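Each chain you see keeps its place in the complex, though not every chain is here.
Going in written order, the chains are labelled A, B and C, and every chain counts its residues from 1.
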């Protein structure tokens, strides 16, 4: 099924490609323009910040200049610690993301689909949803110790809630008319979910994924309070404990960059898989 | 230095209080500051510092005028250029020590080799651990240091996730009482003192008021010395901890010498060297110079006399 | 498959949409359902399909009176209801079982029959209204259902295409001897296709007239007898409209 669809998609793409060479050039130009537009704000921000730091408006013990931060990051890259921090954190977020997504898909589908499951699980899940990440820390240490499992699970918890919420609401919002089509063709509940409900609620699901991933990055800090010796969250907390503003800001910047990159991947997936939507072209 | 006092007076004086500074709790509890400054129409606001790093953030962002921290924390901040100075020692606490479970078989730092030790990086217990190891001739990389928040380190010790813990009061006191944890290595001199810091700008503009605050702190310190029982009760009440825990914590505080001096400078310089060796403080920082810039005994000397 | 409705009624929020509908269809019969807009034709079809089971009365399909969807039933809805994330071809193979190659082959045959070969890779949003409706028709017919429920299947089509598809329907019916219930507004269509025409009227809709068309198939479109039947039906419909509009 999946293979087939991608086949079809590629057919579509090539047939388009042949016919629209000029369009493609235009697209490339547009892509460039879009990147340039997107860079305006960050560049302005960094420039102003650098200037203000230079004239001493931000004293360096509070907010070091971007160049200083940049040097810090470059320094870490050179002595190799940077890759360790990024690598381990990315691994944890990825693992937690996968775990959390699986849990959310299963529970979300159940709750979205069966009234009994909703009545049973939903109240509890909604209650857990507002417990801050830091609050989980002592409990997770108690239950799972300080190894990787507790860290990954912590991130999975963060990832879980937005995905769950979006799946449930996505399922509830699926047009009855389409579900009836599936029923008419004798689909089992599972098939109904896979062939109608999941694709139909895909937009909502994908937003959930993106939200969840963002929360995954946020939960890293709490996760790495649990006995980490490496990682971006570790870097942040240590920077705070040791009054090293450049470490703090460097870790923030790294969070922003990697978070943005990971989100960009999901956004690509989103654009790809929702091409069938009858959207208004902006 | 206070003779060069300026005419203006501050509109408000922003103090912090912290559960690791019993003196500040007493001062806040009795409202002496409000009493004193009300005469001059100066408002007093209190902010809770949840830890040295918070107090420093507050000081550096001009959110408080006085902040209570551990000495080493103040040094680390000063090393990055923070405009603060230490004007008073609120206590000589022995708030940190090496802790282990009763049946762990660990009785000296030697035994830690190859074991897991929990500590919160960059805080006093961490510095204590490094200094102790250095003093006993154990290399820091022979033990596996696990970075855990203070409370979590305690839990990890009890549940056996780690073999030892560079503990901090009141967690440490509590564990001693409740799960029989043992302090197997103690050294009061490796603790870096409780520093009352002031923002340099405030000290420059309002030296008299620095003196007045020190006077208030002195009043509180004297009260604690005279009423240890009540002080423990007050600490327990304010911090929401057990009276027994509070007593143990207070017992480990030495309130006798409030004036910053040689001993403190030495202790901080020693701590600074350890931190520099551990790359926490940058190599290009001159520790002694920074320490001297940080510690300014003049106010306390003026108020208390030597 | 035989189909029997006994006193079927359906009430939405206290308002009755159809009342006491009783219909018996022999296996292989084509039943036409005519009536003014809103008189409950689609409601009856949904009840038969099993998608709606809040009706009163009894519907038995081959003697089975359970209120459930039978997977031998095909339904062409009043709207195309294509799955927007699937291209035309996958929409048509949607209900099919078996190997991919077989499914594709069958689907392509039917797409050809409805005049859409070459459009396999288009997505629903790229189709015209009539094309979408034809895809829906192909999707239902390709499964060769034993009971076929059609809700105005050809209303969005031009005269010529409509005739072609009516013949396609008769082909399928011939081959599989399906029992068909066809809702339509086109009296000529009903006369051309149906063995029996049931006219509903009023709100709530009740059965007004039942007309048996004995004519052999293939029938001539617009013959004399047909014109006679048509006049009869138009009379009934007018009466019934006048009634429902004044109420």
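Heads up, the rule we're going with is that a residue touches a chain if its C-beta (ideal position, glycine included) is under 8 Å from a C-beta of that chain, and two chains touch if they have at least 3 such contacts.
What you see is a predicted model, and the numbers here were worked out from it, not measured in a lab.
**Q** Quick one: what's the chain stoichiometry for the entire complex?
**A** Overall formula of the complex, using the displayed labels: A x2, B x1, C x2.
Going forward, only the chains that are shown with their structure count from here on.
**Q** Could you pull out the chain whose C-alpha mean position is farthest off from that of chain A?
**A** So the chain farthest away from chain A turns out to be C.
**Q** Return the chain label for which the distance between chain Cα mean and whole-protein Cα mean is smallest.
**A** Nearest to the common C-alpha centre lies chain A.
**Q** Identify the chain pair with more contacting C-beta pairs: A-C or A-B.
**A** The comparison resolves to A-B.
**Q** How big is the gap, in whole Å, between where the Cα atoms of chain B centre and where those of chain C centre?
**A** About 84 Å separates the centre of chain B from that of chain C.
**Q** Round to the nearest whole Å and give the separation of the Cα centres of chain A and chain C.
**A** Each chain's C-alpha centroid was found; their separation is 47 Å.
**Q** Mind checking the centre-to-centre distance between chain A and chain B? Centres are C-alpha means, answer in whole Å.
**A** 40
**Q** Multi-chain contacts only, two chains or more: what residues does chain A have there?
**A** none
**Q** Which residues of chain C touch chain A in the complex?
**A** Going by the criterion above, the answer is residues 49, 51, 69, 71, 73-75, 77, 79, 81, 83-87, 89-90, 94-95, 100, 121, 123-125, 143.
**Q** Along chain A, where are the residues that touch chain B in the complex?
**A** Spelled out, the residues of chain A in touch with chain B are 59-62, 137-138, 141-142, 145-146, 225-229, 234, 237-238, 240-245.
**Q** Can you name the residues of chain A that touch chain C in the complex?
**A** For chain A paired with chain C, touching residues are 4-5, 8, 11-12, 15, 177-178, 180-181, 183-186, 195-196, 199-200, 202, 276-278.
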